[in-house]
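I have placed the structure first, in the form of C-alpha cells, so that the comments after it can refer back to it.
A single protein chain has been removed from this complex, and every other one stays in its place.
So that you can tell them apart, the chains are marked A and B in the order they are listed, and the count of residues begins at 1 in each.
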Amino acid sequence: MAKATASASQRLILWLLLAPALLWLFGLILLPHLDLALLSLRERTGPGEYAFGLAQYRTFFTEPLYWDVFVRTATISLIATALTLLLAFPIAWTIAKLTRGRLSTLLFAVCLIPFWVSETVRTLGWMILLRETGVIPGLLVTLGITEVPIEMLYRDPTILVGLVYTSLLFMVVPLYGSLESLDDSLIEAAYDLGGNGWTVLRTVVIPHASPGITAGCIVVFMLTLGNYLTASLLGGKNSLWFTEQIYTQFITRFNWEQGAAFGFLLLLLSSVMVWTGLRLSGQRFSDVMSRT
Amino acid sequence: MTTFDLEAKALSKRFATHTAVDALSFGVERGSFFSILGPSGCGKTTLLRMVAGFIEPDGGDVEIGGRSMCGVPPNRRPVNMVFQQLALFPMMSVGENVAYGLARRGVARADRERKAAEMLDRVGLPGLAAKRVDQLSGGQRQRVAIARSLVLKPTLLLLDEPLGALDLKLRERMKIELKQLQAAFGTTFVYITHDQSEALVLSDRVAVMNSGRFEQVGTPQELYYSPATPFVAGFVGANNRIDGQVSAIDGDLVEIRSAAGWTVKARRHGTLKPGDAATIFVRPEVAVLGRSTADLALAEPAAVHQGTVESLLFDGANSAVLLREQASRCEFRVALPQTGRYADLKVNEPVFFSFAADRAVCFGVGSSHG
Partner (left out) sequence: MIPSLPRPLWLRAATIFFVLGFLVLLFMPLVTVAVFAFNDAPYPAPPWQGFTLDWFTGNEAHGRTGLFSDEELLGSILISMLVATWVTVLSVTIGTTNAFLMERMSFRGQGVLALLMLVPLVIPGVILGISILAFASRVADLLGNLMGWEAEFLRPGLPLVVLGQVSYIIAISTLTISARLKRFDRTLEEAACNLGASRLAVLGTIVLPYLRPALIGSAAIAFLMSFENFNTTLMLVGADSPLTVMMYGRMRDGATPVLNAVSVFLMVASAAIALALMRGDRRDAQRS
C-alpha cells in the first residue's frame, strides 16, 4: 500500500518534470521543423490552392544564383572554420600550457571578455574600421601605402575577418578545455623518447585535443553558416549569403514555401557537416556537445 | 531485564544476485557501544542503511526504542547517522550544520543557535560556529558530524566507518575521542567498520559479520580469546593457521597432522573425530621463542617445535619473527618479547618455539557454526 502510493507520487513527479521538456522539444523544435519540411514540399498551383511537390527544390537547383550562393556560403564557412582553428590553437595553447596561475586566468578572461559584448557592437566596430571613410583606409593613406582611401567592406576577405573574429570564442574555449587536461609529462615523455615539436604535436597533442577540436569546428561551422549579421553588414546589400536568401524569401517576398526549402537545405548542409566532423574524428555527439 | 535501543527481528535484504542481510536478529543494549565488524561486502552497510531507513527490508522488522520502524520514513526515525564521508553541508557554516536538524523540527532560531553552540562546546569545538566547513581540519569535521547528530538527542547514533577517511595518526586519536564522547553522552552507538582494531578498542560488544550473517556476537575479549568460528579466528587479530587432519583426540585436546607432516595439538572446538579435516589457529603472542629448549622456560609440558628464521618483522612493540617449521617448511609467526630480547635474530638462524595446546584452537573444516 505504502509502496503503491510512493510509486504513484514518483510517477506524478516524473510527468511534472517531463511536461515542460516535451512542450519545449515538441512545441518549439520538432513540430516546427516538421511543419517547415511540409511547407517546403508544398507547391502553389493556384491562388489559395496547393499540392504536394518538389517545385521549391527544383527552383534551387535550376536557378544558378541560389546554387552559387549556397556553395559560396558553404565554402567561406569552411575556410572561416579552418582559419579560426589556426588562429585559436596557439592562443589556447599559450593559455593552457605556456602560462601559469594568475597570468593564465587573466589571459583567458581577457580573451573571453570581448565575446560577452553583442555581435552587433563588434560588427559596428569593424564597419567603422574598414569602410571607405573608416580608420584603416585612412591610416593606409596616411602611411602612404595607398593614394586614395579604398573601400574594404563588401569583399570576401572582409567577411572572413568578421566571421573568424565572431567565432574565436567558440573555438578557444573547447580547445583550452582539451589542452588543459593534457598532462605535461606526456609531452615530456614524448620528447624524452626522441620526438620533436612536430611529431609530438601530431602524435600526442592533436589526438588528445581531438574532442575539443571537433567540438570547436562543429560549433564554429554551424554558427558561421547560420550567420546573418556579420555576413550582411560586412558583405554588403546584395544578399550573397544563404541566410539572406532565406530572409528575402520569408520576409521580403513572403514566399514561405521557397524560404522553407532553403531553410531545410541549410539545415541539411549543417547536419551533414556536423555528422562528417563527428565521423572523421570518431567522436560522439553528446560528448562533443558537453564540451562547448 | 535489559532494555534494547535497537532490536532487529529476522531482518533480511536480498539484491538481484546475493543476499546482503540474511534473517538477522540481534539486540543492542541501551547506552552501549556496539560495533559491527566485517570485510567489505559482508552486508554491514546494507544493515545500517536499513536501520536508518534508507533501504526497505525484504523481511523482518527493526525496532528502535521499542517501537517498530516498519513504514517509518528515514526523516521520522529517532536515529541519526554519521556518514562515511561525513556529508557535512558545504554551503552552510559549522553552526548551521549543527543546527540543521533543530531547524527542521521548527526550533526557533535563537534557541537552536544556543543549542548548537552548547553542543559544539561539548564536543570540544567552542566558538567555531561561524567557520565554514572547509576551514576545519579532518578531526574537527568529524566532531561536527557527531555534534550535528547528537544535538537531536537520538535514541541511537549510527556511525558508518567514520574514521576511514582519516590518516593513521588522527585515526588513533579519534578512536579515543569517540569512546570518550560515547561515555559522556551515554547515547547508544552502533558503529560499523572493517577495521578490527577500531571495533576492539571502542566497543562494549562486537558482532563479526560475514555473508549477511553474524558469525559471533560478544565482548572484544571473547572474540579475541574464544573465537566461535574459523572466520572470526582468522578475521579478528593476527593468527597462524595450520590445516590438516585429526590424528588423535585426547579429551578436550586434538592433535592434527598437516599435509606436510607437522603435528600440532590444540583445544577442540565442537565435535571432531579422527580423520576429519581441521584447522588450527595459534596467535603469535601465544607462542614462546628460544635459541635453545631451555630458553623456552615452559611452565607446563608442551610440544617443542624447531624452525629457522625466515625474516624479522620489526614494528616496535608489535615486532614479530616469521619462522619456517623445520620438517614441514610451514610458515609460523611468533611475537617478539617486548624486552627487546631476540631483536638480534639473524635470517636462517635455527630457533625453538612452543605454545600451550589449550591456547590454540581447532575447528573442524565446514563447521562454520560449531
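Details
Here, a residue touches a chain if its C-beta (ideal position, glycine included) is under 8 Å from a C-beta of that chain, and two chains touch if they have at least 3 such contacts.
The structure displayed is predicted, hence computed values, not measured ones.
When you scan A:L28, A:L65 or A:I145 for touch with the missing chain, the hit is A:L28. Interface note: of A:T45, A:S118 or A:S181, the residue touching the hidden chain in the full complex is A:S118.
Which of A:G177, A:P211 or A:G263 touches the hidden chain is settled by the complete complex: it is A:G263.
Take subunit B: the residues that touch the chain left off the picture are 52, 54, 73-76, 79-81, 83-85, 87-92, 100-101, 103-105, 132, 134, 148-149, 152.
Residue-level contact of subunit A with the missing chain is found at 13-14, 16-18, 20-21, 24-25, 28-33, 35-36, 39, 87, 90-91, 94, 97-98, 100, 105, 107, 109-114, 116-129, 131, 133-135, 138, 165, 168, 184, 187-188, 191, 197, 200-201, 205, 218-219, 222-223, 225-229, 232-233, 237, 243, 246-247, 250-251, 256, 259-260, 263, 266-267, 270-271, 274, 285-286, 289-290, 292.
Assume only the chains that are shown with their structure count from here on.
A straight line joining the Cα centres of subunit A and subunit B is 61 Å long.
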